[in-house]
Each structure stands twice: as structure tokens, then as C-alpha cells.
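Dropping the structure in here first, questions after.
Every protein chain of the complex appears in place save one, which is left out.
Order of writing sets the chain letters: A and B. Residues in each chain are counted from 1.
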Amino acid sequence: MIQLEKVTFSYNGDGLPVIHDLSLSVDKGECVVITGKSGCGKTTITRLINGLATHFYNGSLSGRVIINGVDQRDFPFWSIGRRVGAVLQDPSSQFFAEKAADEIAFGCENYGMPRHEMMKRISIAAEKSSSSQLLDKSLFHLSSGQQQCLAIASIYAVNPDVYVFDEPSANLDSAAVERLSQLISVLKNEGKTIIIAEHRLFYLTHLADRILYMENGQLTRHFSSAELRAAEPAKLEQLGLRFARLPRIRVSEEIQEKETVITIDRLNFSYKNVPVIHDFCLQIGKGEIIALRGPNGAGKTTLAKLVCGLLKQKTGNIWFRNRMNDRNQRRKQIFFVMQHTDSQLFAESALEEVRLNAKKPEKAESILASYGLAPFKASHPSTLSGGQKQRLLLAVAESMDSSILILDEPTSGLDGETMRLLAERLRVLAARGKAILVISHDQEFIASTCTRIIHMEQGKKITDKAIIR
Amino acid sequence: MYSSKLSSESKRLSVRNLATIGIFSVLMIILAIAVAIPAMSVLYFSLFISSPLIAFLSAPLFTFMLLKVHKRGTVLVYCLIMAVLYLISGTPYLAAWFVLSAILGELAMSRPNAYKNFIWITISWIICSLFRATNGMIDIWFFSKQYLASGVSKEHFNQVAHFYYSAPWVLLILVLTAIGAVLGGYVSAKLMKKHFVKSGLLR
């Protein structure tokens, strides 16, 4: 179905090739997962198959990419979507219409499908992706999981033979990953050929026929599903991969008393008269790393913004070291790393970024080095990869020496190696007496890093337990 | 076996290019509105400061858009979009005025490699800014009856007309706008070099 023959590819003509003399053949109906560390070239493989690499990014390709017997370059770009459907990483920037029904119709409309046929396909696609109730909802208000399901539904309606996914789970919570996994298995059962570039492997082990490991633009290892499941965690760690099975988080009700840094006392907040945070109480102690979990819309990010002073609470108090500080004073003590790292980087180089706020600018280089970013100190932040940007922001946070750190989904889209590095740095910071609050769905990360886990629903704290290791 | 080269990129505006133009146009429009609406409350501010300020602040967005697309026709499409917006918003005479700016602005970029040259980009930006600055004047010069009939207080009209009917004042506004655009062009050249050219984000 898909053949890559001795493919070498680079994004700009004279640059280093991202893919190097790579050959790959995928049969019809096969489900192949490509994994590897960030920057190994797996996203580029998906782009070679869906045509973005040559037609959109205008890179230079030698070798051949053959889909269903025809060279990819012989198709006009617009027609590729009929044969190859592609789901990209960030669901929030790949939908087009406001209403879900229009979004599913988008591809069909472009290919000029008659209206009655379109209607039929929309309802089938919506049913298969279990998003029938969403059809008249606005995509702007849906969770990323729902957006991702609709992105798949929109392709399903066009009915291509090949599906290519680029890190589809990067922005999803655990429930949404479960739904994604079911949806992929529906596609597999219909005999579709599926290629997935992904870091998180646990939800794919029962679906994948083959798991390919990529390194420096080449495929160097392959596993069967069973081999991957049986693989020693130490071996996967050595390869920089995430684990094939999610570790269990073991909890206990007894929370150790620590010296309190911040006390949140019966916090309330509403947005447009809809309560978002409801009587929320929490004490965070020195050296704690607290995981904050909960479904989409539970108010986790709002809580973080209230604590760090970006929003003002309606009622309730936030005490900082037993003193009541106003929002502006709090902002000096707390650093919040939001999602969308792009919007939080301002300087012309990574080193300058750390220096901007550093209490001790002369330490900037060594901080950068401890996050493995020394080779990139002169690079512009916007040219870094997602994981590097995340590390850079954490380096900024460390340089600012704030006593409290709040992170919003810091490990989304990170490979195993980067995730572990981040986890280790957080443990170092906690050992130095910082208090850390992490909004995260990443079970691997929580299990290896956090000391306490709070579950939140509808603006309320549901459970608060210690994690034992 | 053959190899496709970078130069194969078509000279026509692709969907990607058109998306860039559309999205940066939105940013420029929103920036202009953000300056113009508060400016309305102070007459002298809206007369003398608002156009030069918009010309200055939007320049980096315009420059980035041109550098990112770097193909003929970018300025043309951008100005024509403005024309369409004026057309839809019920002022066809301003739309015609913007078609003129589209042609002139694109002509300024007709040199080979002008889309990589900060000087030509700035010249094109001056043209676009001057055309935008004259919007209000066109209203008064050619459509004063409608403008008055629209219920604007006579006093307000006289104040505005006093400036717009006097050549030195009009010239002053245009010169200020051009200065704003030139400064904007200079600052954006510096910003682009500092942030995007060196980093290889822009070719």
C-alpha cells in the first residue's frame, strides 16, 4: 500500500537531511507505529506520506514515495487527501468550521460530493466517532479530545484508504486517549492502513502490528506488539522511549505535614456567572510536587491562574507564608508555565531568555546546561522543538528563583527521555525547597515525580492523597 | 530516480501563502481598531496621532508577512482584501481608493528580490499607510453632504473640516504618517533581523 524507497529528505535544500536513505513498506490493512526521540524524523515520515513534506514545506526529496502503486509526486497536492487522510498534532488549530457538522463536511465539500451523500456520510462518521451529540456544537467550545475525534470524523467522511496520525494523543487527557484508541481500532477493523507517529505507546500496544524505532532519520529497530509489551522498562528508558504499560499510582490517605508555603482558603471564582472554582481549599508545603488531575473543564487552569495572581478570586483568601499578599506581590513569588510555550518566549536566543529575568544572570549558562540546552544557547527560542521549549521555560523558572512553580501539562508531546529529564529537574527543585503544582494527565510522569495527587471535578476538590513509591 | 529541488516552489501564491496573508491581515486590522477606537475620544489624537501610530505599530506585521510569503502579489492581495472589507462595509468609494493602493503598493515591489529587501518593503508600506490615512479625508472632501447628514454635530464637522480642507494640515498629517511608516519599517527591519532572519525562520 505504502512504499518508501531509499528516501532522503531535507527541509531546505542545503540543510542536513532529516530522513536518510530510508526504506519502508506497509501493507494494506496494517497498523504501524513509528516512535523515537524528538527530532528523530518520525513526523517527517508522516509528512512524506501525506504530501506535506514536498508540496507544502517544499523540501527536497530523493527516492520515491509510492502510495497504492502511484508515485506521490504524480498526484496534484489537493487530491492526496482522497487517498491519505491526515490527523495533525494540535487539534485546536486544524479545524476550520465553527459548527461540528460543517467541520465533518469540510473535506466532502472540497471534493464536490453531492449534498445528500454528504449528509449520509456525516451521520455515519459522527456515529463511528461517537460525536453525534456534538454535531451542532461550536468547535471552539469543545475539549481537545472531542476536537480530535471530529478531525478523524472529518477524514472518515472522505473515506481514504490510508490514515496518517502525527502524535494524536499529545494534547489529550486519559479518557480522550482511550476514545482515540477505540476509534483507531474501528478504522483498523475496516481494513484501513494506519501509520502513527507517537511517543505515548501504552494505548497502541494492542493495535499496532509493528512498532518501528527511529534514530537520526533512519529506522534502526522494530518490535512486534508482544515484544514491546514484554520489553524491560530499563531498555525502553535507554532508547529514550515511554513505557508500553502505564505504571500504577499507589496512594495513601496519610499526607505528611510539611512547612506550608501557600494556603488556599475557600476560593471561589465564576466566569460569566458560571461558577468555575467552588470553595477550594489547599495547603502546599515546601518540597511537595502536587499533581492536579481532573476532566476537561474542571477548573484546573483557572485555579492555577488564581493562585499565581493572573485572575482575581471572587471570595476566599490565598495566604503566602501566613501573610495575605495581594495579586501583584504573589506574582513575584510564583511562576506559572502555561500551555502554548510559543506565547511565553520573548528573547532572541535561549541564553538571553534565561538572562531576562535571572536573579543571577551569570548563572544563566549553567542553568541552561542542566536542562541539556547548552548546545542551543544561541538558537532562537522559536526554532526549538516542543520539548526544548518546555525545558527552556523551566530553566527560566529556575533562574527566577520563585518559591512556587505551577506547570500546565508540561509533558504533553514529550518523548520518554525529555519527560524523565523534566521529572528529574522538578525533583531537584523540590529538594531545594520549592513547592510545585503540576496540572497533568501524564500517568507515567505523575507516578515517577509527584508526591501528592489531587483530583478535581467541577471546581471542587474530590480527593487529595499522598503518592507512595 | 529523480530528485525534486527547492526551486520547484511555484511562483503563484499557495494556500499556505494565502493563509498567512489572511491571518496577518486580521492582526493588522485588529491593531488598527485597537488604536483608532480609543483615539476617537480625543479629536486631535484621532487627527494627528492615530494614523502615524498605526503605521508604526503594524509595520512589523506587514514586514513579516511579506518576508514569510516572499512572492509577488502579496501586497496586491492584502490591499484588495482591505478593499473588499470596505466594500462589504458599505463604502464603495473607499474600496476603489484601496484598489489604487493595491496597484501602487505592488508596483513598489516589482523589482526582483524586492520581497527580501527591507527598503522596498518599507516603501510599499508607506504607500499602504498613506492611503489608509486619507480615509477620513475622502469622507469629508467628496462626501461632506452625506457626512453632515449623518447627524455629526456641526461643531465637530467644522473642526475636522478646518484641518482637512487646509493643505498644510493635510500635508502635516501625511508627512507624520510617512514618518511613522518609515520608523516602523526601520524598527521592523531590526526586529526581523534580530529574531527571524538569523534564526533561519525566514529565508
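Here, contacts are C-beta pairs under 8 Å (C-beta built on N, C-alpha and C of every residue); 3 or more make two chains touch, one makes a residue touch a chain.
Just so we're on the same page, contacts and distances are computed from a predicted model.
Missing chain, UniProt protein name, picked from "NADH:ubiquinone oxidoreductase", "1,2-phenylacetyl-CoA epoxidase subunit B", "Energy-coupling factor transport system permease protein" or "Formate dehydrogenase (Quinone-dependent) iron-sulfur subunit": "Energy-coupling factor transport system permease protein". Check A:250, A:312, A:332 or A:432 against the missing chain and you find that the one touching it is A:332.
Contact with the chain that does not appear here is found for just one residue of B:35, B:80, B:108 or B:181, B:80.
On the side of chain B, the interface with the absent chain consists of residues 13-16, 18-27, 30, 40-41, 43, 57, 60-61, 64, 68, 73, 77, 80-81, 84, 88-91, 146, 149-153, 156, 187, 191, 195-196, 201, using the contact rule stated above. Although one chain is not shown, part of chain A still touches it, namely residues 50-52, 55-56, 77-82, 84-86, 88, 90, 93-99, 101-102, 105-115, 118-119, 122, 135-136, 140, 151, 154-155, 158, 305, 308, 310, 331-332, 335-336, 338, 340, 342-346, 356-357, 382, 396, 400.
The rule we apply is simple: only the chains that are shown with their structure count from here on.
Each chain gets one centre point, the mean of its Cα atoms, and the points for chain A and chain B are 38 Å apart.
Here chain A touches chain B in the complex through residues 6, 12-13, 54, 56, 58-64, 73, 348, 379-380, 382-383, going by the rule given at the top.
On the chain B side of its complex with chain A, the touching residues are 1-6, 8-9, 14, 16, 194-196, 198-201, 203.
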